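My structure is below; once you've seen it, I'll send some questions.
One protein chain is absent from this view; the other protein chains keep their places.
Let's turn to chain A:
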């Protein structure tokens, strides 16, 4: 499997480390109910199909990436810098 890093180009997946689902948002610290925090820390969907997940280009540019991957085929539909994704989300808020 290769991941096309937006900065470095296509690289072997051995250069990356995997974090997991990019969707969970950390709830507001003191305001969150324990159940919300439990959900954020432990509960994950396990879709058969497309998922957006965080990968870290550890052996390359040291950037966090959001990779859209099909869990059934490992086909990658898109890669974006996590920083850009976060900035776009902030801007759209």
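Quick notes
Note that contacts are C-beta pairs under 8 Å (C-beta built on N, C-alpha and C of every residue); 3 or more make two chains touch, one makes a residue touch a chain; residues count from 1.
In this text, contacts and distances are computed from a predicted model.
Of the candidates "Oligopeptide transport system ATP-binding protein", "Protein-arginine kinase activator protein", "Sarcosine oxidase subunit gamma" or "Carbon monoxide dehydrogenase, small subunit", the chain left out of this view carries the UniProt protein name "Sarcosine oxidase subunit gamma". The hidden chain makes contact, of the residues A:8, A:32, A:54 or A:79, with A:8.
Residue-level contact of chain A with the missing chain is found at 7-9, 11-12, 14-15, 59-63, 81, 83.
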